[in-house]
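A single protein chain has been removed from this complex, and every other one stays in its place.
Presenting subunit A:
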Amino acid sequence: MRRVVITGAGTINALGTSVPETLEAMREGRCGISQLDIRDVDRLSVQIGGQIHGYDEAEHFNRQQIALYDRFTQFALLAANEAIAQSGLTFAGDLAARSGVVMGTSGGGLNTQDENYRAVYEEGKNRVHPFVVPKLMNNAATSHVSMQHNLKGPSFTVSTACASSNHAMGQAFHMIRTGLADVMVTGGTEAMLCFGGVKAWEGLRVMSKDACRPFSATRNGMVQGEGAGMFVFEEYDHAKARGAEILAEVAGFAMSSDAADIVMPSKQGAARAIAGAVKDAGVALEDVGYINAHGTGTAANDKTECAAVADVFGRHANELMISSTKSMHGHLIGGTGAVELLACIMALRDGVIAPTIGYEEPDPECALDVVPNVAREAQVSVALSNAFAFGGLNAVLALKRA
């Protein structure tokens, strides 16, 4: 089987508008969660989020583009531009035909839906903008990235709620590994911080009104975020032959389905995906030094995830480090695994483990080394990124140091 490496990374999220800015914020344990600045926020009972403040679409896109690009597409394009620029690739001829885009999103063009439902229902308008459908469709971001960069190979969008981007990156990995493509632009994007997007989550009663504190005994729920993370996955020999800088190797991937409950997580389902990714990577359990947790800050996820890690790793669970960067950038839902993969790359490349901030008090049900509040220096050769979605769909990636 062919080997797959990462040769480019890009992002925009509440911590920064580039990978270097984001990694600096993670190293410093900075919190990107703040008061939401959105229309009708006074009618929300949850008023915080990992929102990208000061973002002006007109700085990046022209009028015609803005007419077609929902916020989730804009984020995807900005992150993809950064990733592809870093990779140094340009797509033409045979390479273009052998390169595609697989991206995760959960809400797609939710801002477009929200604005247009408001127009027809609340304001009573009987006419909407002609581009509502191509703007809101879940594959719009994938298609615009493919158009912008001439990516003509297999391309599609994956939607598995909070695991969307990990499932997407897993697909991209498999496609290169098995020879369907040589380069894949992959990751996830989400822009759900609009009135309807936050109101829907409020209803479930799992959101925190003050902070995301994963693994802390005082945690009281999740906090939504927004943004995108995009990567260039490339076949190893292809990258070597052109002397590309390799950020990390994508060594393994595994998926599982709990087949149990539409919202409650399952220890067994999570454990099967974690163990499967380690096995697929062909490494020993003891080689895993860092796990970027799903770590949502809900009571149910964090204890279930810790129990799954303890089951899979046995005694080694106490040696490895596991942190949740959602405490800083919030939960990007369909884009979260992509931004979190940056923390795995930082651990492998820079030897810096991003912390779990907001940690106040140990929880005996989360008794692992969660790297509380302060980043740590450590040499890590294998890192995992967990994603466990509502609906019981789990996806775990394993990265190796290049």
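Definition applied: a contact is a pair of C-beta atoms (placed from the backbone, for glycine too) under 8 Å apart; a residue touches a chain by one contact, two chains touch by 3 or more; residues count from 1.
FYI, contacts and distances are computed from a predicted model.
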item: Missing subunit (named according to UniProt) among the choices "Acyl carrier protein AcpXL", "Electron transfer flavoprotein beta subunit", "histidine kinase" or "Molybdate ABC transporter ATP-binding protein ModF"; value: "Acyl carrier protein AcpXL"
item: Residue of A:Val120, A:Leu204, A:Ala259 or A:Val374 touching the missing chain in the full complex; value: A:Leu204
item: Residue in contact with the excluded chain [from A:Ala67, A:Ala85, A:Ala200 or A:Met264]; value: A:Met264
item: Selected residue (touches chain absent from view) among A:Thr22, A:Ser99, A:Asn138 or A:Thr298; value: A:Thr298
item: Contact with the hidden chain (one of A:Gly221, A:Gly252, A:Pro372 or A:Gly392); value: A:Gly221
item: Hidden partner interface residues of subunit A, rising order; value: 45, 203-206, 208, 219-221, 262-264, 298-300
